[in-house]
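Of the protein chains in this complex, all but one are displayed in their positions.
Showing subunit A:
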Amino acid sequence: MTYFPEEVVEHIFDFVGSHRDRNTVSTVCKAWYQVERLSRRTVFVGNCYAIGPERVMARFPGINSLSVKGKPHFADFNLVPYDWGGFALPWIVAAARLCPGLEELRLKRMVVTDDGLELLARSFPNFKSLVLISCEGFSTDGLAAIATYCRGLRELDLQENEVEDHGCQWLSFFPDSCTSLVSLNFGCLKGEVNGGALERLVARCPNLRSLKLSPAVSVESLNKILARASHLVDLGTGSFAVDHRTDVYHTLMNSFPKFKSLRNLSGFWDASPCCLRAVYPVCTSLTVLNLSYAPAIQGDDLIKIICLCFKLQKLWVLDSIGDKGLAVVASTCKELQELRVFPCDIYGAGTTSVTEEGLLAVSSGCPKLNSLLYFCYQMTNAALITVAKNCPHFTRFRLCILDPGKPDPVTNQPLDEGFGAIVRSCKNIRRLSLSGRLTDQVFLYIGMYAERLEMLSIAFAGDSDKGMIYVLNGCKNLRKLEIRDCPFGDIALLKNVAKYETMRSLWMSSCDVTLGGCKALAAKMPRLNVEIINENEETYEFEENLSDRHKLEKIYVYRTVAGPRNDAPDFVWTL
(Lines give C-alpha, C1' and ligand atoms only; values in the text may rest on other atoms or scores of the structure.)
Protein backbone atom coordinates (compact mmCIF):
# COMPACT_ATOMS: atom_id res chain seq x y z
CA MET A 1 0.00 0.00 0.00
CA THR A 2 2.96 2.35 0.43
CA TYR A 3 3.29 2.35 -3.36
CA PHE A 4 -0.15 3.80 -3.86
CA PRO A 5 -0.48 7.54 -4.08
CA GLU A 6 -2.46 9.11 -1.29
CA GLU A 7 -5.40 9.92 -3.50
CA VAL A 8 -5.91 6.25 -4.20
CA VAL A 9 -5.71 5.31 -0.55
CA GLU A 10 -8.17 8.06 0.23
CA HIS A 11 -10.52 6.81 -2.44
CA ILE A 12 -10.37 3.35 -0.97
CA PHE A 13 -11.14 4.76 2.48
CA ASP A 14 -14.28 6.34 1.03
CA PHE A 15 -15.73 2.88 1.07
CA VAL A 16 -14.88 2.43 4.69
CA GLY A 17 -17.91 3.92 6.30
CA SER A 18 -18.29 2.89 9.89
CA HIS A 19 -16.53 4.81 12.64
CA ARG A 20 -15.02 1.67 14.03
CA ASP A 21 -13.55 0.58 10.76
CA ARG A 22 -12.12 4.01 10.12
CA ASN A 23 -10.65 4.07 13.61
CA THR A 24 -9.01 0.74 12.94
CA VAL A 25 -7.70 1.81 9.56
CA SER A 26 -6.06 4.86 11.10
CA THR A 27 -3.94 2.74 13.41
CA VAL A 28 -2.22 0.75 10.65
CA CYS A 29 0.57 3.19 9.94
CA LYS A 30 1.35 6.89 10.00
CA ALA A 31 0.58 7.36 6.34
CA TRP A 32 -2.82 5.80 6.68
CA TYR A 33 -3.45 7.80 9.83
CA GLN A 34 -2.83 11.01 7.88
CA VAL A 35 -4.92 10.07 4.90
CA GLU A 36 -7.73 8.90 7.13
CA ARG A 37 -7.81 11.94 9.34
CA LEU A 38 -7.89 14.38 6.47
CA SER A 39 -10.59 12.49 4.62
CA ARG A 40 -12.82 11.84 7.60
CA ARG A 41 -16.14 13.59 7.22
CA THR A 42 -18.16 12.28 10.15
CA VAL A 43 -17.16 12.00 13.78
CA PHE A 44 -19.14 10.45 16.60
CA VAL A 45 -18.11 11.25 20.18
CA GLY A 46 -19.96 8.92 22.55
CA ASN A 47 -18.91 10.77 25.70
CA CYS A 48 -18.26 14.49 25.48
CA TYR A 49 -15.76 14.26 28.34
CA ALA A 50 -13.69 11.47 26.81
CA ILE A 51 -11.85 13.96 24.64
CA GLY A 52 -11.68 17.73 24.23
CA PRO A 53 -13.37 19.32 21.21
CA GLU A 54 -10.21 21.08 20.02
CA ARG A 55 -8.34 17.81 19.86
CA VAL A 56 -11.08 16.18 17.78
CA MET A 57 -11.17 19.04 15.34
CA ALA A 58 -7.44 19.42 15.08
CA ARG A 59 -7.23 15.78 14.09
CA PHE A 60 -10.19 15.90 11.72
CA PRO A 61 -10.27 19.35 10.17
CA GLY A 62 -12.45 18.30 7.29
CA ILE A 63 -15.47 17.06 9.15
CA ASN A 64 -18.88 18.19 8.10
CA SER A 65 -20.88 16.06 10.52
CA LEU A 66 -20.44 15.88 14.28
CA SER A 67 -22.38 13.84 16.79
CA VAL A 68 -21.82 14.22 20.55
CA LYS A 69 -23.43 12.65 23.60
CA GLY A 70 -23.31 14.14 27.06
CA LYS A 71 -24.99 12.90 30.21
CA PRO A 72 -25.07 9.27 31.25
CA HIS A 73 -28.14 7.33 30.15
CA PHE A 74 -29.61 7.23 33.67
CA ALA A 75 -30.05 10.99 33.43
CA ASP A 76 -33.21 10.11 31.53
CA PHE A 77 -34.66 8.82 34.79
CA ASN A 78 -33.69 11.80 36.94
CA LEU A 79 -30.74 10.01 38.53
CA VAL A 80 -28.22 12.62 37.40
CA PRO A 81 -28.47 16.03 39.04
CA TYR A 82 -29.59 18.96 36.98
CA ASP A 83 -26.28 20.78 36.61
CA TRP A 84 -23.97 17.79 36.33
CA GLY A 85 -22.60 18.94 33.00
CA GLY A 86 -22.62 17.95 29.35
CA PHE A 87 -22.34 21.44 27.91
CA ALA A 88 -22.56 21.84 24.17
CA LEU A 89 -21.02 25.32 23.98
CA PRO A 90 -17.35 24.27 24.01
CA TRP A 91 -18.04 22.00 21.04
CA ILE A 92 -19.82 24.73 19.12
CA VAL A 93 -17.11 27.27 19.90
CA ALA A 94 -14.35 24.91 18.80
CA ALA A 95 -16.16 23.97 15.63
CA ALA A 96 -16.80 27.60 14.79
CA ARG A 97 -13.07 28.20 14.92
CA LEU A 98 -11.70 24.95 13.47
CA CYS A 99 -14.41 23.39 11.30
CA PRO A 100 -16.33 26.16 9.61
CA GLY A 101 -17.53 23.74 6.97
CA LEU A 102 -19.73 21.96 9.48
CA GLU A 103 -23.05 20.92 8.02
CA GLU A 104 -24.61 18.63 10.58
CA LEU A 105 -24.67 18.62 14.33
CA ARG A 106 -26.34 15.99 16.45
CA LEU A 107 -26.40 16.30 20.23
CA LYS A 108 -27.89 13.95 22.78
CA ARG A 109 -28.39 14.57 26.49
CA MET A 110 -26.49 17.82 26.46
CA VAL A 111 -27.04 21.28 27.85
CA VAL A 112 -27.53 23.63 24.93
CA THR A 113 -28.04 27.34 25.46
CA ASP A 114 -29.64 30.03 23.33
CA ASP A 115 -26.21 31.65 23.02
CA GLY A 116 -24.85 28.36 21.74
CA LEU A 117 -27.61 28.08 19.18
CA GLU A 118 -27.04 31.61 18.00
CA LEU A 119 -23.31 31.02 17.66
CA LEU A 120 -24.07 27.83 15.76
CA ALA A 121 -26.48 29.61 13.46
CA ARG A 122 -24.03 32.39 12.63
CA SER A 123 -20.83 30.36 12.30
CA PHE A 124 -21.49 27.75 9.64
CA PRO A 125 -22.56 29.02 6.22
CA ASN A 126 -23.26 25.50 4.93
CA PHE A 127 -25.16 24.32 7.95
CA LYS A 128 -27.89 21.92 6.98
CA SER A 129 -29.01 19.74 9.86
CA LEU A 130 -29.53 20.15 13.59
CA VAL A 131 -30.73 17.22 15.66
CA LEU A 132 -31.21 17.67 19.41
CA ILE A 133 -32.30 14.70 21.49
CA SER A 134 -33.12 14.88 25.21
CA CYS A 135 -31.30 18.17 25.55
CA GLU A 136 -32.20 21.15 27.73
CA GLY A 137 -31.14 24.68 28.55
CA PHE A 138 -32.50 26.50 25.51
CA SER A 139 -35.67 28.30 24.58
CA THR A 140 -37.64 29.20 21.50
CA ASP A 141 -35.35 32.25 21.20
CA GLY A 142 -32.52 29.91 20.28
CA LEU A 143 -34.75 28.31 17.66
CA ALA A 144 -35.51 31.75 16.28
CA ALA A 145 -31.78 32.30 15.79
CA ILE A 146 -31.48 29.01 13.90
CA ALA A 147 -34.42 29.96 11.73
CA THR A 148 -33.01 33.39 11.03
CA TYR A 149 -29.41 32.63 10.18
CA CYS A 150 -29.25 29.11 8.81
CA ARG A 151 -29.81 29.68 5.14
CA GLY A 152 -30.33 26.44 3.37
CA LEU A 153 -31.37 24.59 6.52
CA ARG A 154 -32.70 21.16 5.62
CA GLU A 155 -33.37 19.58 8.95
CA LEU A 156 -34.43 20.77 12.38
CA ASP A 157 -35.22 17.76 14.51
CA LEU A 158 -36.07 18.32 18.16
CA GLN A 159 -36.77 15.08 20.01
CA GLU A 160 -37.92 15.03 23.60
CA ASN A 161 -36.07 18.18 24.66
CA GLU A 162 -36.98 20.48 27.52
CA VAL A 163 -37.46 23.76 25.71
CA GLU A 164 -38.46 26.93 27.50
CA ASP A 165 -41.30 28.66 25.81
CA HIS A 166 -40.62 32.33 25.03
CA GLY A 167 -43.46 32.69 22.57
CA CYS A 168 -44.66 31.30 19.33
CA GLN A 169 -42.94 33.65 16.91
CA TRP A 170 -39.81 31.60 16.24
CA LEU A 171 -41.45 29.98 13.21
CA SER A 172 -41.94 33.40 11.67
CA PHE A 173 -38.19 33.89 11.71
CA PHE A 174 -37.72 31.51 8.83
CA PRO A 175 -37.30 33.99 6.00
CA ASP A 176 -39.52 33.86 2.94
CA SER A 177 -36.45 32.73 1.06
CA CYS A 178 -36.26 29.57 3.13
CA THR A 179 -37.55 26.82 0.91
CA SER A 180 -35.09 24.06 1.66
CA LEU A 181 -36.62 22.28 4.63
CA VAL A 182 -36.86 18.52 4.31
CA SER A 183 -37.47 17.65 7.93
CA LEU A 184 -39.04 19.70 10.72
CA ASN A 185 -39.79 18.16 14.08
CA PHE A 186 -40.92 20.35 16.97
CA GLY A 187 -43.16 17.83 18.72
CA CYS A 188 -41.59 18.50 22.11
CA LEU A 189 -42.48 22.17 22.27
CA LYS A 190 -45.10 22.95 24.84
CA GLY A 191 -46.07 26.48 23.96
CA GLU A 192 -48.48 27.93 21.45
CA VAL A 193 -47.62 27.74 17.78
CA ASN A 194 -48.17 30.43 15.18
CA GLY A 195 -50.42 28.49 12.84
CA GLY A 196 -50.20 30.98 10.01
CA ALA A 197 -46.41 31.07 10.00
CA LEU A 198 -46.30 27.29 10.08
CA GLU A 199 -48.72 26.92 7.19
CA ARG A 200 -46.78 29.40 5.06
CA LEU A 201 -43.49 27.69 5.85
CA VAL A 202 -44.84 24.29 4.83
CA ALA A 203 -46.34 25.75 1.69
CA ARG A 204 -43.01 27.11 0.47
CA CYS A 205 -40.91 23.99 1.20
CA PRO A 206 -41.66 21.56 -1.62
CA ASN A 207 -39.08 19.02 -0.41
CA LEU A 208 -40.63 18.64 3.02
CA ARG A 209 -40.88 14.93 3.79
CA SER A 210 -40.95 14.78 7.57
CA LEU A 211 -43.11 17.03 9.72
CA LYS A 212 -43.78 16.45 13.39
CA LEU A 213 -46.08 18.93 15.06
CA SER A 214 -46.39 19.79 18.71
CA PRO A 215 -49.56 19.21 20.76
CA ALA A 216 -50.50 22.86 20.43
CA VAL A 217 -51.14 22.54 16.69
CA SER A 218 -54.88 22.26 16.19
CA VAL A 219 -56.64 20.12 13.66
CA GLU A 220 -57.75 23.22 11.76
CA SER A 221 -54.11 24.07 11.27
CA LEU A 222 -53.27 20.48 10.45
CA ASN A 223 -55.87 20.44 7.70
CA LYS A 224 -54.36 23.49 6.06
CA ILE A 225 -50.89 22.00 6.32
CA LEU A 226 -51.93 18.65 4.90
CA ALA A 227 -53.48 20.41 1.94
CA ARG A 228 -50.03 21.74 0.99
CA ALA A 229 -47.83 18.79 1.93
CA SER A 230 -49.11 15.69 0.22
CA HIS A 231 -45.62 14.26 -0.30
CA LEU A 232 -45.02 13.73 3.38
CA VAL A 233 -43.43 10.46 4.39
CA ASP A 234 -43.38 11.07 8.11
CA LEU A 235 -46.09 12.93 10.04
CA GLY A 236 -46.49 13.83 13.69
CA THR A 237 -50.12 14.86 13.89
CA GLY A 238 -50.18 17.43 16.66
CA SER A 239 -53.19 17.54 18.95
CA PHE A 240 -55.56 15.57 16.70
CA ALA A 241 -58.53 16.46 18.89
CA VAL A 242 -61.64 17.43 17.02
CA ASP A 243 -65.36 16.92 17.37
CA HIS A 244 -66.56 14.48 14.75
CA ARG A 245 -69.65 16.57 14.11
CA THR A 246 -67.73 19.48 12.67
CA ASP A 247 -66.59 20.42 9.18
CA VAL A 248 -63.03 20.36 10.43
CA TYR A 249 -63.38 16.66 11.11
CA HIS A 250 -64.81 15.98 7.67
CA THR A 251 -61.94 17.82 6.06
CA LEU A 252 -59.55 15.74 8.10
CA MET A 253 -61.26 12.52 7.05
CA ASN A 254 -60.82 13.49 3.43
CA SER A 255 -57.19 14.53 3.82
CA PHE A 256 -55.45 11.26 4.42
CA PRO A 257 -56.39 9.17 1.37
CA LYS A 258 -54.23 11.35 -0.87
CA PHE A 259 -51.06 10.68 1.11
CA LYS A 260 -49.52 8.04 -1.11
CA SER A 261 -46.05 8.32 0.43
CA LEU A 262 -46.93 8.41 4.12
CA ARG A 263 -45.10 5.71 6.03
CA ASN A 264 -44.63 7.02 9.56
CA LEU A 265 -47.31 8.31 11.89
CA SER A 266 -46.93 9.67 15.40
CA GLY A 267 -48.29 12.38 17.70
CA PHE A 268 -51.99 11.86 18.45
CA TRP A 269 -51.54 13.80 21.67
CA ASP A 270 -55.21 14.42 22.44
CA ALA A 271 -56.71 12.02 19.96
CA SER A 272 -60.02 10.42 20.67
CA PRO A 273 -61.15 7.16 19.04
CA CYS A 274 -63.31 8.78 16.37
CA CYS A 275 -60.47 10.99 15.21
CA LEU A 276 -58.28 7.97 14.73
CA ARG A 277 -60.60 6.79 11.96
CA ALA A 278 -59.22 9.56 9.80
CA VAL A 279 -55.94 7.70 9.37
CA TYR A 280 -57.40 4.31 8.41
CA PRO A 281 -56.84 4.96 4.68
CA VAL A 282 -53.07 5.15 5.14
CA CYS A 283 -52.67 2.30 7.61
CA THR A 284 -52.03 -0.31 4.98
CA SER A 285 -48.83 1.39 3.89
CA LEU A 286 -47.52 2.42 7.32
CA THR A 287 -44.18 1.08 8.46
CA VAL A 288 -43.92 3.08 11.70
CA LEU A 289 -46.74 3.88 14.09
CA ASN A 290 -46.35 5.62 17.42
CA LEU A 291 -49.48 5.78 19.55
CA SER A 292 -47.62 5.90 22.83
CA TYR A 293 -48.70 9.45 23.65
CA ALA A 294 -52.41 8.82 23.19
CA PRO A 295 -53.83 7.57 26.49
CA ALA A 296 -57.41 8.24 25.42
CA ILE A 297 -57.25 5.45 22.87
CA GLN A 298 -58.21 2.21 24.55
CA GLY A 299 -57.62 -1.41 23.62
CA ASP A 300 -60.50 -1.95 21.21
CA ASP A 301 -59.77 1.17 19.21
CA LEU A 302 -56.09 0.26 19.06
CA ILE A 303 -57.08 -3.12 17.69
CA LYS A 304 -59.21 -1.54 14.98
CA ILE A 305 -56.29 0.44 13.68
CA ILE A 306 -53.66 -2.26 14.07
CA CYS A 307 -55.74 -4.74 12.09
CA LEU A 308 -55.06 -2.61 9.04
CA CYS A 309 -51.32 -2.17 9.53
CA PHE A 310 -49.95 -5.29 7.98
CA LYS A 311 -46.75 -3.65 6.76
CA LEU A 312 -45.81 -2.28 10.15
CA GLN A 313 -42.15 -2.60 11.10
CA LYS A 314 -42.08 -0.45 14.20
CA LEU A 315 -44.87 -0.06 16.75
CA TRP A 316 -44.84 2.05 19.90
CA VAL A 317 -47.95 1.73 22.00
CA LEU A 318 -49.31 2.00 25.55
CA ASP A 319 -50.08 -1.07 27.60
CA SER A 320 -53.76 -0.28 27.27
CA ILE A 321 -53.41 -2.39 24.14
CA GLY A 322 -53.61 -5.41 26.45
CA ASP A 323 -52.61 -8.98 25.74
CA LYS A 324 -55.62 -9.18 23.45
CA GLY A 325 -54.33 -6.30 21.37
CA LEU A 326 -50.85 -7.79 21.23
CA ALA A 327 -52.38 -10.99 19.89
CA VAL A 328 -53.81 -8.91 17.06
CA VAL A 329 -50.37 -7.40 16.47
CA ALA A 330 -48.99 -10.92 16.30
CA SER A 331 -51.50 -12.05 13.71
CA THR A 332 -51.40 -8.90 11.59
CA CYS A 333 -47.93 -7.37 11.69
CA LYS A 334 -45.76 -10.03 10.18
CA GLU A 335 -43.07 -7.52 9.23
CA LEU A 336 -42.71 -6.21 12.78
CA GLN A 337 -39.13 -5.59 13.86
CA GLU A 338 -39.46 -3.27 16.83
CA LEU A 339 -42.08 -3.19 19.55
CA ARG A 340 -42.27 -0.80 22.50
CA VAL A 341 -45.04 -1.09 25.08
CA PHE A 342 -45.11 1.76 27.61
CA PRO A 343 -47.15 1.87 30.81
CA CYS A 344 -50.22 4.08 30.90
CA ASP A 345 -50.18 4.17 34.64
CA ILE A 346 -46.73 5.60 35.30
CA TYR A 347 -46.62 4.84 38.96
CA GLY A 348 -47.22 1.16 38.38
CA ALA A 349 -50.12 0.72 40.72
CA GLY A 350 -50.63 -2.75 39.35
CA THR A 351 -53.29 -2.00 36.81
CA THR A 352 -51.21 -2.53 33.69
CA SER A 353 -52.85 -4.83 31.25
CA VAL A 354 -50.05 -6.61 29.48
CA THR A 355 -48.47 -9.73 30.85
CA GLU A 356 -46.19 -12.45 29.59
CA GLU A 357 -49.06 -13.65 27.37
CA GLY A 358 -48.86 -10.61 25.15
CA LEU A 359 -45.12 -10.97 24.69
CA LEU A 360 -45.48 -14.67 23.94
CA ALA A 361 -48.03 -13.96 21.26
CA VAL A 362 -45.88 -11.37 19.56
CA SER A 363 -42.77 -13.54 19.72
CA SER A 364 -44.50 -16.38 17.98
CA GLY A 365 -46.37 -14.28 15.44
CA CYS A 366 -43.64 -11.84 14.42
CA PRO A 367 -40.60 -13.73 13.14
CA LYS A 368 -38.62 -10.58 12.33
CA LEU A 369 -38.84 -9.09 15.81
CA ASN A 370 -35.40 -7.90 16.89
CA SER A 371 -35.95 -4.96 19.21
CA LEU A 372 -38.12 -4.90 22.30
CA LEU A 373 -38.97 -2.52 25.12
CA TYR A 374 -41.68 -4.02 27.28
CA PHE A 375 -43.16 -2.69 30.51
CA CYS A 376 -45.30 -5.22 32.30
CA TYR A 377 -46.45 -6.20 35.71
CA GLN A 378 -45.18 -9.75 35.62
CA MET A 379 -43.08 -12.20 33.64
CA THR A 380 -42.37 -15.91 33.90
CA ASN A 381 -39.28 -17.95 33.14
CA ALA A 382 -41.35 -20.25 30.95
CA ALA A 383 -42.49 -17.35 28.81
CA LEU A 384 -38.97 -15.94 28.44
CA ILE A 385 -37.62 -19.34 27.47
CA THR A 386 -40.28 -19.67 24.78
CA VAL A 387 -39.68 -16.10 23.57
CA ALA A 388 -35.97 -16.88 23.31
CA LYS A 389 -36.73 -19.93 21.18
CA ASN A 390 -39.17 -18.05 18.95
CA CYS A 391 -36.99 -14.98 18.45
CA PRO A 392 -33.30 -15.73 18.22
CA HIS A 393 -32.68 -12.47 16.37
CA PHE A 394 -33.07 -10.02 19.20
CA THR A 395 -30.43 -7.30 19.14
CA ARG A 396 -32.13 -5.15 21.76
CA PHE A 397 -34.08 -6.69 24.62
CA ARG A 398 -35.34 -4.46 27.40
CA LEU A 399 -37.82 -5.84 29.84
CA CYS A 400 -39.12 -3.77 32.71
CA ILE A 401 -41.19 -5.52 35.31
CA LEU A 402 -42.68 -2.61 37.16
CA ASP A 403 -42.39 -4.08 40.64
CA PRO A 404 -38.65 -4.10 41.43
CA GLY A 405 -37.27 -7.52 42.31
CA LYS A 406 -40.47 -9.39 41.53
CA PRO A 407 -39.99 -13.14 40.96
CA ASP A 408 -41.78 -15.46 38.55
CA PRO A 409 -45.33 -15.40 39.95
CA VAL A 410 -46.05 -18.99 38.99
CA THR A 411 -42.95 -20.67 40.43
CA ASN A 412 -41.78 -17.91 42.78
CA GLN A 413 -38.31 -18.38 41.32
CA PRO A 414 -35.96 -15.63 40.18
CA LEU A 415 -35.91 -14.91 36.46
CA ASP A 416 -32.33 -16.11 35.97
CA GLU A 417 -33.31 -18.98 33.69
CA GLY A 418 -35.53 -16.84 31.54
CA PHE A 419 -32.95 -14.16 30.85
CA GLY A 420 -30.31 -16.86 30.58
CA ALA A 421 -32.30 -18.39 27.76
CA ILE A 422 -32.50 -15.03 26.03
CA VAL A 423 -28.73 -14.49 26.01
CA ARG A 424 -28.02 -18.07 25.06
CA SER A 425 -30.39 -18.01 22.11
CA CYS A 426 -29.90 -14.46 20.88
CA LYS A 427 -26.30 -14.52 19.78
CA ASN A 428 -26.40 -11.01 18.39
CA ILE A 429 -27.81 -9.30 21.40
CA ARG A 430 -26.24 -5.86 21.81
CA ARG A 431 -28.42 -4.22 24.39
CA LEU A 432 -30.05 -5.79 27.42
CA SER A 433 -32.04 -4.41 30.34
CA LEU A 434 -32.93 -6.72 33.18
CA SER A 435 -35.62 -6.59 35.82
CA GLY A 436 -37.46 -8.75 38.29
CA ARG A 437 -35.93 -10.93 40.95
CA LEU A 438 -32.43 -11.95 39.78
CA THR A 439 -29.52 -13.67 41.50
CA ASP A 440 -25.82 -13.84 40.59
CA GLN A 441 -26.70 -16.76 38.34
CA VAL A 442 -28.15 -14.56 35.60
CA PHE A 443 -24.87 -12.65 35.44
CA LEU A 444 -22.97 -15.89 35.08
CA TYR A 445 -25.12 -16.64 32.02
CA ILE A 446 -24.64 -13.15 30.64
CA GLY A 447 -20.87 -13.33 31.08
CA MET A 448 -20.78 -16.73 29.40
CA TYR A 449 -23.10 -16.18 26.46
CA ALA A 450 -23.57 -12.53 25.69
CA GLU A 451 -20.52 -12.10 23.54
CA ARG A 452 -21.81 -9.25 21.44
CA LEU A 453 -23.38 -7.40 24.34
CA GLU A 454 -22.51 -3.71 24.34
CA MET A 455 -24.89 -2.16 26.82
CA LEU A 456 -26.26 -3.68 30.01
CA SER A 457 -28.68 -2.06 32.47
CA ILE A 458 -29.20 -3.65 35.85
CA ALA A 459 -31.51 -2.66 38.69
CA PHE A 460 -32.38 -4.31 42.02
CA ALA A 461 -30.55 -7.50 41.06
CA GLY A 462 -27.79 -9.85 42.18
CA ASP A 463 -26.69 -11.23 45.51
CA SER A 464 -22.98 -10.46 45.73
CA ASP A 465 -19.91 -9.03 44.04
CA LYS A 466 -19.71 -12.19 41.95
CA GLY A 467 -22.55 -10.99 39.77
CA MET A 468 -20.75 -7.90 38.56
CA ILE A 469 -17.48 -9.79 38.24
CA TYR A 470 -19.04 -12.37 35.91
CA VAL A 471 -20.13 -9.58 33.62
CA LEU A 472 -16.86 -7.67 33.63
CA ASN A 473 -14.85 -10.81 33.01
CA GLY A 474 -17.17 -12.21 30.41
CA CYS A 475 -18.70 -9.71 28.02
CA LYS A 476 -15.91 -8.97 25.57
CA ASN A 477 -17.69 -6.17 23.76
CA LEU A 478 -19.22 -4.42 26.72
CA ARG A 479 -19.19 -0.66 26.31
CA LYS A 480 -21.69 0.69 28.78
CA LEU A 481 -22.61 -0.79 32.11
CA GLU A 482 -25.17 0.92 34.31
CA ILE A 483 -26.18 -0.43 37.67
CA ARG A 484 -28.52 0.80 40.36
CA ASP A 485 -29.55 -0.63 43.71
CA CYS A 486 -27.43 -3.79 43.55
CA PRO A 487 -25.22 -5.31 46.26
CA PHE A 488 -21.98 -4.80 44.29
CA GLY A 489 -19.09 -3.27 46.20
CA ASP A 490 -15.39 -2.57 46.06
CA ILE A 491 -14.32 -6.15 45.40
CA ALA A 492 -16.34 -6.20 42.20
CA LEU A 493 -15.30 -2.66 41.29
CA LEU A 494 -11.61 -3.47 41.59
CA LYS A 495 -11.50 -7.02 40.26
CA ASN A 496 -10.88 -6.15 36.62
CA VAL A 497 -9.86 -2.52 36.44
CA ALA A 498 -8.31 -2.79 33.00
CA LYS A 499 -11.74 -3.60 31.64
CA TYR A 500 -12.94 -0.03 32.16
CA GLU A 501 -10.48 1.30 29.58
CA THR A 502 -12.13 -0.92 26.99
CA MET A 503 -15.52 0.52 27.86
CA ARG A 504 -17.09 3.89 27.39
CA SER A 505 -18.48 4.16 30.92
CA LEU A 506 -19.66 2.59 34.14
CA TRP A 507 -22.47 3.98 36.27
CA MET A 508 -23.22 2.71 39.74
CA SER A 509 -25.79 4.18 42.09
CA SER A 510 -27.15 2.96 45.41
CA CYS A 511 -24.65 0.10 45.42
CA ASP A 512 -22.00 -0.78 48.00
CA VAL A 513 -18.90 0.87 46.57
CA THR A 514 -16.97 3.04 49.00
CA LEU A 515 -14.80 6.10 48.78
CA GLY A 516 -11.77 3.94 49.48
CA GLY A 517 -12.61 1.62 46.62
CA CYS A 518 -12.96 4.50 44.21
CA LYS A 519 -9.72 6.07 45.36
CA ALA A 520 -7.99 2.76 44.68
CA LEU A 521 -9.52 2.58 41.22
CA ALA A 522 -8.49 6.13 40.39
CA ALA A 523 -4.95 5.46 41.60
CA LYS A 524 -4.58 2.34 39.47
CA MET A 525 -6.16 3.76 36.33
CA PRO A 526 -5.04 7.32 35.62
CA ARG A 527 -6.78 7.38 32.27
CA LEU A 528 -10.17 7.00 33.85
CA ASN A 529 -12.19 9.79 35.38
CA VAL A 530 -13.71 8.40 38.55
CA GLU A 531 -16.47 10.85 39.31
CA ILE A 532 -18.31 10.85 42.59
CA ILE A 533 -21.64 12.57 42.56
CA ASN A 534 -22.49 13.62 46.07
CA GLU A 535 -25.87 15.24 46.34
CA ASN A 536 -25.97 15.28 50.09
CA GLU A 537 -25.21 18.95 50.67
CA GLU A 538 -24.25 18.36 54.26
CA THR A 539 -21.28 16.17 53.47
CA TYR A 540 -19.74 17.57 50.37
CA GLU A 541 -18.21 20.46 52.15
CA PHE A 542 -16.28 18.05 54.33
CA GLU A 543 -14.64 16.04 51.58
CA GLU A 544 -11.42 15.50 53.45
CA ASN A 545 -13.16 14.24 56.51
CA LEU A 546 -15.08 11.46 54.82
CA SER A 547 -13.80 8.05 55.76
CA ASP A 548 -12.72 5.61 53.08
CA ARG A 549 -15.46 3.32 54.27
CA HIS A 550 -18.12 5.86 53.38
CA LYS A 551 -20.52 4.33 50.87
CA LEU A 552 -20.99 6.38 47.77
CA GLU A 553 -24.42 7.12 46.43
CA LYS A 554 -23.49 7.66 42.78
CA ILE A 555 -20.34 7.08 40.79
CA TYR A 556 -19.63 7.54 37.11
CA VAL A 557 -16.43 6.10 35.71
CA TYR A 558 -15.31 6.69 32.14
CA ARG A 559 -12.20 6.50 30.04
CA THR A 560 -10.81 9.79 28.86
CA VAL A 561 -7.77 11.36 27.27
CA ALA A 562 -8.80 14.77 28.51
CA GLY A 563 -8.10 14.36 32.21
CA PRO A 564 -10.50 15.55 34.92
CA ARG A 565 -13.03 17.94 33.53
CA ASN A 566 -12.83 21.62 34.36
CA ASP A 567 -16.54 22.31 34.32
CA ALA A 568 -17.59 19.97 37.12
CA PRO A 569 -20.02 21.47 39.67
CA ASP A 570 -19.29 21.43 43.44
CA PHE A 571 -21.03 18.18 44.06
CA VAL A 572 -18.97 16.22 41.54
CA TRP A 573 -15.51 15.15 42.66
CA THR A 574 -13.10 13.57 40.24
CA LEU A 575 -10.70 11.44 42.19
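Criterion: contacts are C-beta pairs under 8 Å (C-beta built on N, C-alpha and C of every residue); 3 or more make two chains touch, one makes a residue touch a chain; residues count from 1.
Assume contacts and distances are computed from a predicted model.
Per the UniProt record, the absent chain's protein name among "NADP-retinol dehydrogenase", "Auxin-responsive protein", "Polycomb protein VEFS-Box domain-containing protein" or "Septin" is "Auxin-responsive protein". Summary of contacts with the chain left out: across A:Val43, A:Val80 or A:Leu184, the touching residue is A:Val80.
For the options A:Glu7, A:Glu162 or A:Asp300, the residue in contact with the chain missing from this view is A:Glu162. Checked against the full complex, the one of A:Glu6, A:Glu535 or A:Asp548 touching the unshown chain is A:Glu535. Interface note for the absent chain: among A:Trp91, A:Phe342, A:Phe394 or A:Tyr556, the touching residue is A:Phe342.
By the touch criterion stated above, the residues of subunit A touching the omitted chain are 74, 76-82, 134, 136, 160-162, 164-165, 188, 190, 218, 241, 243, 269-270, 292-293, 295, 342-343, 346-349, 375, 400, 402, 404, 433, 457, 459, 484, 535-538, 571.
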